[in-house]
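Here the complex is missing one protein chain, while the rest keep their positions.
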Amino acid sequence: MKSMIHVRDLHKTFRVYRNHKGYLGALRNLFDRKYDLTHAVDGISFDIHPGELVGYIGPNGAGKSTTIKILTGLLVPSAGEVIANGHIPWKERKRYVRDIGAVFGQRTTLWWDLPLTDSLDLLRHIYQIPEDLYQSNFGLFREILALDHFINTPVRALSLGQRMRADLCAAFLHNPSLVFLDEPTIGLDVIAKRRIREFIQYINQERHTTILLTTHDISDIARLCERVMIIDHGRILFNGKLADLLETFGGRRLLNVEFAEEYPSPTLDGADIIYRNGVNIHYSFQRRSVSASALIRRLSENYRIKDLSVEDQPIEDTIREIYENRLLYYDTDDE
Amino acid sequence: MSPFLATIRTSFRRQLTYRAANISGLLTNLMFAFFRASVLIALFNEREAVNGLTVQGAVTYAGLTQTLIGYLSFFHWFDMMQTVYDGQIGADLLRPLNFFTYWLGIDIGRAFGALLIRSLPLFLVFALFYNITLPGSFLQWLAFILSIFFALLISFSWRFMVNLAAFWTPNALGIGRFVFGMSWTFSGFFLPLALFPRWLAQFARLTPFGAGVYIPIEIFLGLITGKELLQGILIQVFWIILLLLLDQWILSRGVRKLVIQGG
Partner (left out) sequence: MIHALRLLARMYRVQIHSQLQYPLSFIMDLLSSALILGFFFVAFALTLTRFESIGGWTLGEVAFIWGITEFSFGTMDMVFSGFDYDSFGPIIRKGQFDQLLLRPANITLQVLGSRFVIRRLGRMAEGLLIFLFGLSRIQLDWSLLKILYVPLLSISQILFFGSLFIIGATTTFWTMERLEILNIFTYGGAEVMSYPMHIFPRPIRMIFTYLVPSIFLSYFPAVYLLGKPDPLNAPAFVSFLAPVIAMLMLWLALRFWRFGIRNYQSSGS
């Protein structure tokens, strides 16, 4: 199957100039510019197929936004190959951009002072969207994203959640084949997040739009993406199914016990105590090493238990461990 | 150190850090000084003096006015109304200092910073290119320095008053632009008032801008001395008192309105 996005050996190196201080320093800056090199993207390769909804995660400064900027044509790479939707993004800007959409959580894609409906109308003309397509899309998105309430409000007066919904509408209005979503749920409450996730899922399933989702919210990924890529220090650490990732590195579970009385040291073979408050103790254990039932049996042999529950370690913690403990040292190419 | 002085010092230091802006501003003012001086020289066209103003005095005038622009910031100041519009004023009013003196302190610091880093060098460079008139006596210098300090107070009080419009209307920016523009024209900053027809010059002298800005220049050039000089200073004092009182009164009304209506 032909890739929607094909990235081979991509590099982007930045010069970070050192600034001299003071008045004399300002003069020195003109003649003697010293700089350090930052490898924001240090040789990454991957393929994304049409219709996929892929998550792209990594700690801050990992190289996510640099990658996205290159993929959207905003940035020219230092080396490497990118073919997206049949184009080289930064070379064939206008033609490429006509068939993609983008949402940036941190800033809006719309015009600040214009009412939302005027903004969308202007976009209609910029993207040359046929009248009937515009009407049907607009009508549909209006309903799903509940835009009616603020359709005439200037974008600058919208709340964050409203603005995000407006940006989403704008990004998909012209039926792009490929869409980049950069932090689309940042700063939103749970209800807003759910609404946006549902919209993204709907579009991906109904229209088979290829979507690359960058986010810090792991539950976004968990709910939406089958496939995830992890980047850190400019390198791709993982590129595969989220389930596989959790299988390999997740597997930490919590056993939360409420004892009938307070035991001085209720140790448990095969598990670590990670929380203690009177009769409430939380144990952490590896699924691979021991089963929950075995642990419960051991506990009940030695202690009297009032109540207990078992839960999976939150995905966030798994991902955090991967970042912090640098559990992935190798580059993976595409399968 | 009192909070007032501390405000001045902080603002002064901050002004000094705006290196690029100060240098750009300096160069711009310098060029305009050259332009205006050239126009005046061409106008005079070999004449010695017109209406008491010599060619040299006119050229000095061109340099001096450009020098004082950065210092007085007469024609462009919307900082206070911005804080009303973006809500920052809420935090400022909660602070335990006098709102008016707070802004006054900031402006004095800014002005002294601009004086040091923009005005002085500008005038010195200008003096390299042209023969200029300088105050003859120590007393004249003293009067000039006093007078430009008063001019700053007038300029600030006036600008502050215009900004107070923000308490009542969302159009204060447009009003400000208009009023500041008018101030500009009547301040005698473009051409010396001595060259204007008498009626226009009289009118301009009656306005706070004419008094605030033009009187120091007249002192510097020696156009007014003795009794007239004293009169000039007194006119400045009059305007300072009037504008300060107006500012206090309008400000209190404005704050009350803000607090009641929660603007």
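Going by the order they are written in, the chains are A and B; count residues from 1 in each one.
Here, a contact is a pair of C-beta atoms (placed from the backbone, for glycine too) under 8 Å apart; a residue touches a chain by one contact, two chains touch by 3 or more.
Since the structure is predicted, the reported quantities are computational estimates derived from the model, not experimental observations.
J.: From the listed residues B:Leu5, B:Met182 or B:Leu206, report the one that touches the chain absent from this view.
T.: If we include the chain that is not displayed, B:Met182 is the one touching it.
J.: Just to verify: which one of A:His11, A:His49 or A:Arg93 makes contact with the chain not shown?
T.: Checking the options A:His11, A:His49 or A:Arg93, the one contacting the hidden chain is A:Arg93.
J.: Tell me which stretches of subunit B touch the chain missing from the display.
T.: 20-21, 24-25, 27-28, 31-32, 34-35, 38-39, 41-45, 47, 50-51, 171, 174-175, 177-178, 181-182, 184-185, 190-191, 195-197, 200
J.: Which parts of subunit A face the unshown chain closely enough to count as touching?
T.: Residues in contact with the chain left out: 12, 14-15, 66, 69, 72-76, 90, 93-95, 97-98, 100, 102, 104, 106-107, 109, 111, 113-114, 118, 122-123, 125-128.
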